[in-house]
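Heads up, one of the protein chains got dropped from this complex, but the rest are sitting where they should.
Should a chain be cited, it is by its letter among A, B and C, assigned in written order, with residues numbered from 1 in that chain.
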Amino acid sequence: MAMTGVLRPGHVQIRVLDMEASLTHYIERMGLLETDRDDQGRVYLKGWDEHDWFSVVLRPADTPGMDFTAFKVDSVETLNRLEQSLKDFGCEITRLPAGDLKHCGERVSFISPMGHTFELFAQKDYIGNGLGNINPHPWREDLKGMKVHRFDHCLLYGDDLDGAVKLFTEVLGFQQTEKVVVGPGGSVQIASFLTCGMKAHDLALIRHEEKGKLHHVSFLLRSWEEVLHAADIMGRYKIPIDIGPTRHGITRGRTIYFFDPSGNRNETFCDSYDWYPDHPEITWTEDELGGAIFYHDQQLNERFLSVVT
Amino acid sequence: MAMTGVLRPGHVQIRVLDMEASLTHYIERMGLLETDRDDQGRVYLKGWDEHDWFSVVLRPADTPGMDFTAFKVDSVETLNRLEQSLKDFGCEITRLPAGDLKHCGERVSFISPMGHTFELFAQKDYIGNGLGNINPHPWREDLKGMKVHRFDHCLLYGDDLDGAVKLFTEVLGFQQTEKVVVGPGGSVQIASFLTCGMKAHDLALIRHEEKGKLHHVSFLLRSWEEVLHAADIMGRYKIPIDIGPTRHGITRGRTIYFFDPSGNRNETFCDSYDWYPDHPEITWTEDELGGAIFYHDQQLNERFLSVVT
Amino acid sequence: MAMTGVLRPGHVQIRVLDMEASLTHYIERMGLLETDRDDQGRVYLKGWDEHDWFSVVLRPADTPGMDFTAFKVDSVETLNRLEQSLKDFGCEITRLPAGDLKHCGERVSFISPMGHTFELFAQKDYIGNGLGNINPHPWREDLKGMKVHRFDHCLLYGDDLDGAVKLFTEVLGFQQTEKVVVGPGGSVQIASFLTCGMKAHDLALIRHEEKGKLHHVSFLLRSWEEVLHAADIMGRYKIPIDIGPTRHGITRGRTIYFFDPSGNRNETFCDSYDWYPDHPEITWTEDELGGAIFYHDQQLNERFLSVVT
Partner (left out) sequence: MAMTGVLRPGHVQIRVLDMEASLTHYIERMGLLETDRDDQGRVYLKGWDEHDWFSVVLRPADTPGMDFTAFKVDSVETLNRLEQSLKDFGCEITRLPAGDLKHCGERVSFISPMGHTFELFAQKDYIGNGLGNINPHPWREDLKGMKVHRFDHCLLYGDDLDGAVKLFTEVLGFQQTEKVVVGPGGSVQIASFLTCGMKAHDLALIRHEEKGKLHHVSFLLRSWEEVLHAADIMGRYKIPIDIGPTRHGITRGRTIYFFDPSGNRNETFCDSYDWYPDHPEITWTEDELGGAIFYHDQQLNERFLSVVT
């Protein structure tokens, strides 16, 4: 098969301070669908066009941030093989049993050199996208708010970027699609955009003094008109916007950044390019960093660069 | 790596009756870029966002239609391996030397059970998408007409659909994303949509009494607004439209079909869904065939179904 | 004031065969809002962004078609003045009392030379667009289906086009923005597009052998994306489409035509140009009639031209 190994971002567990406010945000405003709850008080959500049982888990907590994010792999064999490769790379591994997250099979958990907890899993219950698989309509009419299509990726901040890039590319088979370099001769890489398939990014990593921080959790929309609609929802409900609507140079996406009620940053975006393994890596340099991040106004934004959870 | 084996549609060679009229059509109206010509009178073209040297070859001929279409594979090793697999499957293979098509490496040519000539190749010269790989702008300003982004796929008509599906799925590692079935209990499959990556289709096949016919060559746009713009170009230059703008049930695409000056059908479309190997296959049945093909008016269109080259 | 005299299309009364099916169509699918009913079984509707109490009246009947359409004028003085002008022109006038249509003041009814019943009125109760007039949100979140913004205009078929144009331009102060001419030297006008404000058309008239026929009732959308959404609603609910999505040459609108359950044709469209009284009249000639009507495929459509109610 052409798509093998690590398939895609599978889920992210986000810490929230006020579950009711968070459910209003993620369900009523963003349009995620609730699919289950568990006895730890966690709520399971998914974007409408995802087929697996959940992709976002909200956990009640005292501090915001990300507990972990996971990638789905194509088979149990791949899961076992990659577990060994991670051990060989020097990662400490935890095997989490099936059912530890409801509807999810065994998970292989490890901590990346940047301090984030990642997981791999091969199995999750199928729930479907609500259209059915026989003569489906091409769209759903019953969605709320921003109608986000799927959990798309995370952007994470941490210290050992070089180590994390090495792990994802050499052990897990990701490719680096784009990078940002600074310093004399571009000698220091400060950002990496990584794909495990045909998306411009399935994971983004930024060098930062502190380990294990979350910059944002991103959700896919399908058009610039849907980006406007998302912004209109934010205006109507006074959801704090960080920046946007605007466009990235990096990945070409059209985007808005905003905050959930706990202060975790979300992104809704549409339309980057399709990646293939024989495409060239793109490099962004310090002098064009403004346009790399926000193409329209070409200016760096202190809050965008520094606020993390 | 996550994307392996057959990567994507690499090129299509189209027979055209009047080269000058065809160049006006494909370059001035559709926005393909000319990248070379050869001593057989063939003209090489590409969509702006493709990185390889060409994806469309126009060959002067007395009858319209498709000479062949090719898929790029990830390496010479894969090329050799798949050549053997094709032989084992029973295909007669022709090895075409590097340079037979300019800028293209060796090609493995074979005839599918439906009578079409397909090729595999592993190497093609890199020309880039014109944005550069250092601090690229996310768009090109110098494009013409419909500004098509890439050659996306072919839809082909032929007799032995079952055999062709078997070849593409069992030998070349494609997956069937959607299919159409008719007859008692849906016992006869008449259409297959096949992917080698994350696109809803990289190849579409329709059962038809005659071998080796071309229904259309498809090109990607990025938004419904770009579909409107393409239609406005067709109106301005009286390019004959077959149907559209409209939307498919199958693959969800927003689309227009029209004809090149030789009578070959083209498609410009945008926005189907992302496929993953663990997604369910979608089945369309005879009673909903109108909406499967054209979701808006839900009606079959005799010309669309029967005119091929 | 800069806008005086006849202001805009105010309402249309449509005959429907099955009221329940019609309410599903006009309310659930098109997104009109019900604002009242009366003891004749009539149902009053409005588009969300209209401020007057109603703009569409559905009347239960045995045959489809239009009973009448009305224009709002700026004052009772104007109403009285235009009544006299219509009498002077030779029209037979009927004064309908306030309340004959609920929430509507006195109406001056007359029959145009093409056989249609038109009305003028100066007063209708104010209901608002639901956004309020203090710090309004710029959009409504609670709308259904196609979310049509307003009743926009009617296109009517009848015999004495020249007489009707004379009446609307000389008596009621309309301007002809566009016209279609056929025959030797363009000697016969077959279509007239008339405005009473800054819209490209507030009324459209086509020459036809039979008096008093309705071609379509048109509703405004705000973007090509909304036109797609309207088409997606039609596909989902198998509402019969006549033609579209497509674009007109005449008025430049992007459009879809479809039928209500009684066989009355509806249009949803967006985005023509702004008209000013010093703009030139546009003329369409017989040889370009295909593109005048449907710009994309440039072809006349027999059903579109001949089916009326």
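In this text, a contact is a pair of C-beta atoms (placed from the backbone, for glycine too) under 8 Å apart; a residue touches a chain by one contact, two chains touch by 3 or more.
Computed from a predicted structure; not experimentally measured.
Q: Can you pull out the displayed chains that the omitted chain is in contact with?
A: Visible chains that the missing one touches: A, B, C.
Q: Identify the residue among A:I93, A:L228 or A:V307 that touches the chain left out of the display.
A: Here the residue in touch with the unshown chain is A:L228.
Q: Give the residue, chosen from C:D36, C:D49 or C:D160, that touches the chain omitted from the document.
A: C:D49
Q: Of the residues A:R29, A:H215, A:R254 or A:H279, which one touches the chain left out of the display?
A: A:R254
Q: Can you name the residues of chain A that touch the chain not displayed here?
A: Its contact residues with the unshown chain are 224-225, 228, 231-232, 234-235, 238, 240-241, 244-247, 249, 254, 256, 291, 295-298.
Q: Which parts of chain C are in contact with the chain that was left out?
A: For chain C, the residues touching the absent chain are 1-8, 49, 51-52, 72, 74, 126, 128, 133-139, 173-175, 195-199, 222-224, 247-249, 252, 271, 273-274, 276-285, 288, 291-292, 295.
Q: Give me the chain B residues in contact with the hidden chain, please.
A: 137-139, 141, 223, 225, 232-233, 235-236
We take it that only the chains that are shown with their structure count from here on.
Q: Farthest from chain B by Cα centre, which chain is it? Let me know.
A: Computed centres place C farthest from chain B.
Q: Rotation angle, chain B onto chain C: superpose the C-alpha atoms of these two copies and give the value as a multiple of 5 degrees.
A: Answer in degrees: 180, to the nearest 5.
Q: Over half shared numbers or under half: where do the identical copies chain A and chain C land at their interface, same or different?
A: Over half of the interface numbering overlaps between copies: same.
Q: Going by CA means, which chain is nearest the middle of everything shown?
A: B
Q: How many angstrom lie between the CA centroids of chain A and chain B, rounded to a whole number?
A: 31
Q: Could you tell me the distance, in whole angstrom, between the mean C-alpha positions of chain B and chain C?
A: Centres of chain B and chain C (C-alpha means) sit 43 Å apart.
Q: What is the distance in Å between the mean C-alpha positions of chain A and chain C?
A: Averaging C-alpha atoms per chain gives centres 48 Å apart.
Q: Counting only residues that touch at least two other chains, what does the list for chain C look like?
A: Residues 225, 232, 235.
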